[in-house]
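What you see is the complex with one protein chain gone and the rest in place.
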Amino acid sequence: MNEITTTRQNHLIDPVMHVWGWEIPVYLFLGGMVAGIMILTGTRLLGRGREEPSTAMGLLPWTAPVAITLGMFFLWLDLAHPFNAWRFYLTLKISSPMSWGAWILLGIYPASMLLAWLTTPESLKARVRSRMEAFPRFARVEAWAEERVRLLAWVNIVMGGALGVYTGVLLGTMAARPLWSSALLGPLFLVSGLSTGAAFMLLHRLTDRERILLGRTDMGLISVELVLLALWMIGLAAGGAVSQAGLQVILGGPYTAAFWTLVVALGLVVPLLGEWLEHKHGAVPGRGTAVLVLIGGFALRWILVFGGQATGWVTDLAMR
Amino acid sequence: MKRREFIRVASVGVAGTAALGGVTTDWYGLYGNPTVDPGTDGDRVVPSFCELCFWKCGILAHVKDGRVTKIKGNPRDPLSQGQLCPRGAGGTGLLYDPDRLKRPMIRRDRRGSQEFQEVSWDDALDVVAENFEKIKANHGASALALFLHGYGGNWMRHLFQAYGSPNIAAPSYAQCRGPRDVGFNLTYGWGVGSPERTDIMHSRCLVLIGSHLGENMHNTQVQEFAEAVRRGATVITVDPRYSVAASKSAEWMPIKPGTDLALLLAWMHVILGEGLHDREYLAAYGYGFEQLQEHVKPYSPEWAYTRTGLDPDQIRRTARMMVAARPATLIHPGRHVTWYGNDTQRSRAIAILNALLGSWGRRGGFFVPSSMDIPSYEYPGYLEEGGDPVDKPDPSDYPLADEALAQGICEATIPGVRGESRIKGWMVYGSNLPITLPNPEQTARAIQELEFLVTVDVLPSEIVGWSDVVLPEATYLERCDELFNPPWRQPYVAVRQEVVPPMYDSKPGWWIARELGKRIGLPEFFPWEDSMEYAKTRLELAGLDCDVLREDGVILGEPGPLYFEEGAPPVFHTDSGRIELYSQRLAAHGFDPMPTWHDEEVEDPPPGYYRLLFGRSPVHTFGRTTNNRLLSEVMDENEVWVNRKVAERWGLDHGERVYLQNQDGVRSSFSAPVKVTERIHPDAVYMVHGYGRNAPKLRRVHGRGIDDNELITRYKVDPIMGGTGMNVNFVTFLRAADVEGAERADGREEGAS
Partner (left out) sequence: MNASRYGMVIDTRTCVGCAACVIGCKAENDVAEDYSRDWIRTLLTGEYPSLRMAIHSERCNHCDHAPCVQVCPTGASHRGPAGTVQVNPAKCSGCKACVAACPYDARFIDPRSGAAEKCTFCMHRLEKGLHTTSCQEICPTRSIYFGDLDDPSSQVSRLLATREWYVLKPDAGTRPKHFYLK
């Protein structure tokens, strides 16, 4: 039997580390969703769709700059020294995914705002143009953008991809938190982000065709997400003692029930089934599955952030 | 590409590269990373000596902008040698304790109600003087008793002696070290002293019997213990608990509690039986050798096993380890030894064992200390009126006690315990009697019988809550005190001086004693302006420069020879002038002249009960420091150590909270978490003393953990010198959930009816 005592009782570190609170999963969710919207929109613009998009579909990309601002606000709230936030922009640390993220977030604004402008319905654009007549630069930028739809679509796909992936890489490269420590976390967050982006779109008044397309896309995304989740867990389970101990958090540990019900069952399997049934019967996807996907996506991030902080590097030479 | 476009692209490219370069290289030269200096170095550094415990390590206190920022060890000081234990380092936690007593107070309501009125010093001292004089007039000065602990108590002792009362008791005698010093005195004619004259540093074999050095944090002892370990000394630890010292021992002997004497006798049996004792030494200095040799014949290791549970092979093996290292084998006399009521005899056995190995006066055993001679201050003679202290029921009781018994004074205060009460008033200096004296209910009764109770203290401890008058003393960092020139390897004198002026309306002990003295007709006993003048007078008589002492904190003297082999005189102040293995004096008083095992002296725990053992944490000094915000960050509550198998039988989980209830049905006021551990003998439970406090104004420690003293309702008195053996209580567990659930149910019932 091993008995360990410690005199350390640092707040938020002991007995189990929990420095990051609700602000982080909220940001991760919003960031993932924004990434999804940007990529899906960019992909749509690259496609040869002849149909006029619905008004909602045209305006949806504006969610990106709004949601990312909200997300960044929550990130800022989490900072213990928030008035030093500008320090992020005095350097770019190659080894720090958080540093990449700070700059990516900055780049999201011009990319997504230009994209959103492009997809905005013409009637609205006309009204804005008339109001902005006093600013010739606006017309020049607008003209520049209108000539580079494909470039902007690709820029948004890449930046959306970066946004979706980097948070997963940030967590995934922390060896100290074995639940996170996996190369699969980056792709997992990206695919999950895409899925929540699609789900968010499905909440709005879209054309049937758009709904069917999004439903089919989401089916594919959820399938990939399930595979990635499985590979992630297999990787941890087949890793060393440290990884295995980390995985216990969702295999018998405190977050087991929440993970398997909210994330896997309600958040992935049930929506997948629902979408498949809708697809099989040629039905137009409703909002129900979208809501479940959003809940599942949020739960995944919540459980990972809190559960992961509770894991640590358990092997200790002195214990032999 | 047009030229304009080219220039535009190129300039953007150059600017971009420059920006990126700056951005990725952290703006070289624009700002670096200066080292952060916490700025705790003082603009003044004042030497003094510590009072978080009673060792009195030399310190250097840093003062910055009038605030003590940190306390370091004084490298010149022979006891601290520049190092400090955690308590000394945490002295600022006492100085800035928000719960400190701030102003003199007078009781407003009935005694114990904790309702006080803040008053001026003049008013408070007038009330004290008035009461003292009244008691003296009606009953004589000896009806006033003084309890004290702490170096500032010297001024109060002086006051009481001048006033004419002999009833001065320090609980550190009969509740702590007394049996040890009497036991050694009977053997060698010398006590062990404090700081102990143990040559731990040079020991090749160190035997610790119930001594938990390393958790008992007397700085120098621990420093030397580490040095001995570093030099490869063999450590043998005899303890029902796997202490820190046990973890560094070649042999841990998990002895059944209460049976240490059996082991000591068995060791003597092996050593004498196999002729492994130091013949020359005993021939030169011993007395009673043949009697002892005969006496220990029945005490074989096999016999000892039946009493101690220790493997006879281990007993033999450890005896031979001790012999192999002699004379640098030290069986440590311990410190707090009031355990089972036969403690003087056990200490005698330790003293005798050391003698058999020839360690007294030898390197690695016990050195011969010397002290710096600083003449006393010339006062008029003390009054002789008082006679003897009234701490004994009969003058013939505890005949070999050489100090007053604190519990005896307490008993003498209660009418009916021994006839009418002989003590009418108490002054208590720095000694929290309710958690110090065993059988706290008796202490509470005595307090209620008093005509007057005045306390001098720094914190609002339990005894303060009972007082009629409370006098707030300044802490050791805010006052000057008596000079300290202990007997030690290196004789020296140290000074305690004011580091920062007293906070709030607190006053130093010397001032309190003097102002009181003036009011009770003793001005001639306090002729000096302040205690620094007192100290200076004494130093000048010794030919020492007070300014040098204040600057350095310490003045060293000339060390004398430490060991007999270096020329230290082998003098033994016993009746025979030799080391008495057989004690004539004990025989004369009808006690066992040699330590003898008596089965009836040890009892087994009743079924479902466990012997209550207590000890120390290195960050605390029993109840004195548990309110210290800084120190309690490391340990803020005590735990009940329960053997894992016992815990399993009870279904107790690690961390589960329990109340303890003892054999007399007394239940602890508060709960504590269980520590399920392999480290404790299954017959016993263990706790650190000083927690579970009732005093409401000790806001940090109030209600945290369990007070073991509440459960020490029984004690066995050592017939030789009156020490109160406290390890004779047994406790059982009550789940906190059950206790508190029942209390809530009672509350509901009462509320309903």
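Quick notes
Letters A and B name the chains as they come in the text, with residue numbers starting at 1 for each one.
Just so we're on the same page, contacts are C-beta pairs under 8 Å (C-beta built on N, C-alpha and C of every residue); 3 or more make two chains touch, one makes a residue touch a chain.
Because the structure is predicted, anything quoted here is derived from the model rather than measured.
Residue-wise, the contact with the chain that is not shown comes from B:Ala89, picked out of B:Cys50, B:Ala89 or B:Leu206.
Among B:Pro618, B:Gly692 or B:Gly725, only B:Pro618 touches the chain left out of the display.
Across the entire complex, the residue among B:Phe160, B:Phe184 or B:Tyr242 in touch with the chain not shown is B:Tyr242. Although one chain is not drawn, the whole complex shows that of A:Ala67, A:Leu118 or A:Leu170 it is A:Leu170 that touches it. Not every partner is drawn; the one left out touches chain A at residues 1-14, 17, 19-20, 78-82, 84-85, 87-88, 90-91, 93, 95-99, 101-102, 170, 173-177, 240, 242, 309, 312-313, 315-319. By the touch criterion stated above, the residues of chain B touching the omitted chain are 26, 33-40, 69-73, 82-86, 88-90, 92, 213-215, 217, 219, 222-223, 225-227, 229-230, 242, 244-248, 252, 254, 618-619, 629-631, 633-634, 643-645, 677-679, 682.
Simple rule for what comes next: only the chains that are shown with their structure count from here on.
Between chain A and chain B, the centres computed from C-alpha atoms are 61 Å apart.
By the touch criterion given at the top, residues 1, 3, 7, 9, 90-92, 94 of chain A touch chain B in their complex. Of all residues in chain B, only 20, 23-24, 26-27, 633-635, 644, 677-679 touch chain A in the complex they form.
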